[in-house]
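Left out: one protein chain. Kept in place: all the others.
When the chains are written out, they are named A and B in that same order, and each has its own residue count from 1.
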């Protein structure tokens, strides 16, 4: 969970960062936001599938470790209680 | 013990039936059809032309040295009152059993399509289990359909392959023609909200020359087959031919463009920039809040600049933005021209009707019956284009920018 949180935070800041660069290049805010989104507008099916696969993979990893940890905690509690 | 013997007996006898040689056809008894064509003669009879492959001559090109060879295909024609009858009449001329499994091309003559429509003749093709529904359908432009099959071709030695290959290549590289299968034709014929479009093919040169082997034994062929425009249909009848940018507009709105090029004027000079579309997406949506639906065609294209013939500074991002705007205008203009001409033709080949059907089924029921004649020509169609330039090949600016300094 923490991992996902950190990555999203980083991603948001990075986007702002790259937008700032665009603005420093002399574009106004609108064009630079447009410039950031535009590359994703024309995507082939394969690209979209791979893109979502990557995002799913990103989420699955941390969630699995999160649940594993929980299980372990419960088990240890059980053992303690016994 | 006894049971075992009976079981064995059944197993042995079953092998006789399992092998499935009910009506066996050996390969050397088959005549492989590569293409079929349908014409209509003056007497009102259907003329079916069949192109048969001569298997021995297709592969033997390298060893034979080219002298004294017979052509790769043989063509037979037969007449009949219906398509199937013509087919049966053809058997009286051919020594082998006609086999359709490899037939990949159906050619229909322009005359037939214009006067009588294609609605009547396709049933025999669709019904036959041997004919594939993915066979391509082509309209013979300016010639008889049968003649299109008679001309010999180079490189792809079977003319049917050449026709299919050409269609595919032009669709990929330029987008002026498109692959239309038998199934596509039938679905569009039956759909109330979409009319039929079929690619055209024509013969350049003398057909009598094209039949001879000498035609392919020279560096420049006297007679060639060329992809030639799009045939526009209305209720099964051919009404118009689109060429060049006009036909590309149709393919574009149907979202079948894979690659194409757009030539652009720049700062008063004509045809200065060539833009190569590498990828595009076109979405058609309908707004049905008013009585008359409003159609929006949204095009997004990305590609490279492939030719520059002036001193444009391509390293400047602002300049590229300007070029993109200009490109959008140009593409928009072309698509709008196509839409206007199609509306004048009163034939909804873009499938706007289907889009309206999907977004508002209730309203569609009311409009369905006279969609083509009253609603479609009066539709307001907004074309929105976004064009993106990504790269400019192995050079940034043209050498012209250095020359004139």
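Here, a contact is a pair of C-beta atoms (placed from the backbone, for glycine too) under 8 Å apart; a residue touches a chain by one contact, two chains touch by 3 or more.
In this section, contacts and distances are computed from a predicted model.
According to its UniProt record, the chain left out of view corresponds to "GerAB/ArcD/ProY family transporter" among "Phenylalanine--tRNA ligase beta subunit", "GerAB/ArcD/ProY family transporter", "NADH-quinone oxidoreductase subunit J" or "ATP-dependent DNA helicase RecQ". Among B:79, B:192, B:239 or B:278, the one in contact with the hidden chain is B:278. When you scan B:90, B:203, B:284 or B:320 for touch with the missing chain, the hit is B:320. The chain not displayed touches chain A at residues 2-4, 6-7, 10-11, 13-15, 17-18, 21-22, 24-25, 34-40, 43-44, 46-47, 50-51, 54-55, 57-58, 61-62, 65. Taking the complete complex into account, residues 259, 278-279, 304, 314-317, 320, 388-399, 401-402 of chain B touch the chain not shown.
Methods note: only the chains that are shown with their structure count from here on.
Chain A and chain B have Cα centroids lying 44 Å from one another. The touching residues of chain A, when paired with chain B in their complex, are 25-27, 31, 38-39, 41-42, 44.
Those residues of chain B that touch chain A in the complex are listed here as 279-281, 300-302, 317-318, 321, 386, 388.
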